[in-house]
Each structure stands twice: as structure tokens, then as C-alpha cells.
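Here the structure comes first, spelled out in C-alpha cells, and everything after it is commentary.
Complex shown without one protein chain; remaining protein chains in place.
Our next item is chain A:
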């Protein structure tokens, strides 16, 4: 908002120049009619017009007006009668209207600003757009008026050129100089200045109206689904493979150091870009090798136990973590406490009373995953890690992970941090396709796309499948009727046209989807269901799985549709028909 104001302030000198001229001419006209009243009236009008900032200009305007009055009117009267009205009409007529429009726009924008300030700053994109539109309008208006007044001014000057007194010419030149001064300021650099400091860049990019992005949409079929993604990745050969392996080897050289740090009672936290699973895997192997050559395991069948926890795996709970740790120090028959806190204190007591021959190594991948960072989990893990018989090596992926721990927890963890940038891809940590779909908010992909729907349908009774088939075929028929006027035989062209207007498909406008009543009757005709209650139950099942969406259209009739694009619908219909036959 600040910058919006500033913008306006910037514009003032520019707009004011022509206005001054206009005012002067206006004043002249008025003077012709009535000499006495003008100054006072003009002042009042100006004051009403807008607030303080114009006051300086006003004064100068008055001065100009007063200075200009007598000689000009005389001269005009004498010499320029024929040309005057025509010329003066244009500058007088149009600019005034423009100025009014301009003023009302400004008032409007002011009102907008105030409203927004009152309603809170959660400015939607709509507001932004409106503001942009408004700004554009104002700018274009200004430019128009400027142009017209410029022309007028030029013409004025041309016309007046011969009879003008030196003083007036001086004023004309002044105008020019002001304009020249004003012009460069108006030029806005299209791209941000290079080498801005980060915080300046933040404010530059977050300025209101600063974000201008195109309305291009990504065609839906260009995003790969799971199968396509894995197929593509399988054939992909990483050009950086040797370097990444070298990095990994570098980290591997530090393993002995890490073991030494473990021995001295520290825990280790690895951070940096890239999946750190390769490192933790190697380290687990390393520590396993090392331990199996030491006393309790050397010549026995016992194997050292290294606990590995994949924090990124969905649904990892602290209880599972603690149970796994407990399984290393107790026999499998002992009954463990149920609550995590009790379990933790049980483990800690066990470790204190009969300390194991060596500290239990625990490796946690992604300790900053959403599953391990919520609730009490960090503090439980911290008190586990604080025990001298526990060696914890964990990895953290996000850039701001140290914020998870306050001073107290940090003291308990006793972490040493190591940069373990690997550049390895996060294969296990993320489901690429899923998270991209989530990022783009593509509905219908939520349940795992077409395959997901098929999967859900398989588990539903026959009737439900039939109902869904009806819905899909009906929707397809509607789309085909809509989209392809001439040639429904060419699905490829159709598909392309649909893809380009893909927004239509998902948003579900009134033409899309089947009316609730129609679907119900079809279903009854096909003996899918006998009554409305049964029909509703079936629909609810679909709704729960997000397989259908419903909306009331402008007429108030409820419409149902399957949130898929055309090509997916076709595939679905094929699958369903195969099932039915």
C-alpha cells in the first residue's frame, strides 16, 4: 500500500502540469464572464476537490491565473476570436470529464484501500487484480488526458506563439522542463534491479501488485502419473553419478570420527541437501562391522543391534520407535508399558540399571519429518538421546530444523552437527507424483487417479459399480455433445481442444455434470436401486472416496460429476464396461 501511495505521489507532478494549464484556461474563461468571483470560487472548488497535497500547486495556479488574466484576455479578444472557441472547446471539454473520471477513480481506489485496511490484510488475489486494473485505468486515463492536453498545449502554444509576450513564453518553457523532469520518473523498470540484498528482494517481490504471472495452465496429460514417472526415471542416467559417489565416499571417511564422537557421549545430526539415507545405511553397516568384532559378539552367535528408524515413513509413531529400542535391551517376552512416557522411563531405567556392553546405536532418518516433530515427540526423543547408553545419529532435511529444539532440548540432545550434502534423490522420502499433484492442487488425483477409482470400485457392490458406470457414460456423452459439434469421430482434436480449455473441465460449470434427478431416474430404470434412500447411500460412498463432486447450479438443481478429465473418463468408461460384460 505504501508503494501504491508513492506511485500516486509520483504521478502528481506529471498530472499537475497539464492541469495547471487547464486551470489557467478555465480561469481565463471565467474571468471573461465575471472578474470578481473567480478567485474565491476557484479556491473553494479546489479545496473540495481534494486534500492538502495539491495546495502548493493551487497557489501557483492562482498566481499564474492572476498574472495571466488581464493581458491575455485582452489579446484574445482582439486577435484570436475565430480560432479560439474551437481549440478551447477541446481542451476544456474533454479534460474536465476525464478529470472527473480520474477523480472518481481515485476516490474509488481510496475507498478500496480503506476497506481493505478495515477488513484486514488478507488481500485475495482478486483485490490485487482489481487494484492492478484500477491502476491501469488511472494510468491510461492520465496518459490519455495528458496526451490530449499535451496536444492542446502544443496547439495552444502554436496558436499563441506570435502574439505572446516574453513572460508567457517563459512559462511555456517551464512546462516543458517540468515535463522533462517528470518523465523519467514515470518509467518503471520491468525487472528488479540486479544484486539486491535478500531482504530488499523480498520486499521488492512482495510489493502489492508486484506479482504478475501469466494465466497459463499446465496441460493435465503432461504431468506424469506413477507408472510414467517410474518408467521415465528408470531410463534416466544421472550425469553426476561419479561426483555424487565421490561425495558419499568423502562422508564415509568421517565414520571413524563419528564413532569417536559417539564414544565421547555426543550425538550426531547430519543436515544438508540430498537424501542422507545412503550415508546412514553405510554408517549402519560400518558400526555393525565394528561392533561385531568387539568382545560380546566376537566369537558368539549374537549380533549387534543397530536400531534404524525411518522418520519419513508415513505413520511413524514414537511408540514404535521406543518399542524397537526397548526390543534391543530386553528379551522379547517382557511386557512393555503401553504409554510412550511410561515406556520411555522403563527404557531409561533399564539402561541405567543394567547398562548394555556398548551404547545402543540408534539411527533416525529425517528426524524433522512431520510424524516425529509433532507433540511431545521431540522432548521424548531428547530424553532418550540424553542417556549415556544411547548413541543417536539423526538426519534432518528441512533448512530450518534447529528451530524444533529449544535450549533445553538442545542441551539434552548434545548434538554435533555435520554437513552431509549428498545430492542424492529423495527416493524413499517423497512420493514425487503425489506431492506434485498436491502442490498443484489437482483434484481427482487425490485418490490416486484412475487406478485408485478402479481399486475403490472393486471393493464396492455390483450396484455401486453400475451406478458409477452410468454416471461416467452420461458425463462423457454430455462432454462429447458439448465439445464436438461437428466431428465426434476425432477424439484427438477434441482432446486437444479440451486440454487447452482445461480449466473448464475441472471447475464444473453448469453444462457439466448430470442432474441429480436424471441420474436417479436412470439408476432406477437400470434396477441399480429401488428407492432414493438406497441411491443416496451409494452416492455417499462415492463422495467419501472423493470420486464424485456435486454442486448446485444457477437454477438450483443439484449436479453431480466425476472430477476427471476427458481422457481419464474415457478410460474409466472402458474399464467399467469391460467389468460389466
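Operating definition for what follows: a residue touches a chain if its C-beta (ideal position, glycine included) is under 8 Å from a C-beta of that chain, and two chains touch if they have at least 3 such contacts; residues count from 1.
Note that contacts and distances are computed from a predicted model.
Asker: What name does the UniProt record list for the absent chain among "Ribosomal RNA-processing protein 43", "ERAD-associated protein", "Ubiquitin-like-conjugating enzyme ATG10" or "Origin recognition complex subunit"?
Answerer: From the choices "Ribosomal RNA-processing protein 43", "ERAD-associated protein", "Ubiquitin-like-conjugating enzyme ATG10" or "Origin recognition complex subunit", the unshown chain carries the UniProt name "Origin recognition complex subunit".
Asker: Write down which of A:297, A:423 or A:516 is the residue touching the left-out chain.
Answerer: A:423
Asker: Touching the absent chain: which residues on chain A qualify?
Answerer: 124-125, 197-199, 201-202, 205-206, 210-218, 222-224, 228-229, 231-233, 235-236, 239-240, 242-244, 246-247, 256-257, 260-261, 264, 266, 269, 271-274, 277, 284-286, 288-290, 293, 303, 305-310, 313, 315-316, 320-321, 323-324, 327-328, 341, 363, 376, 379, 396-402, 406-408, 410-412, 414, 416-419, 421, 423, 425-433, 435-436, 438-441, 503
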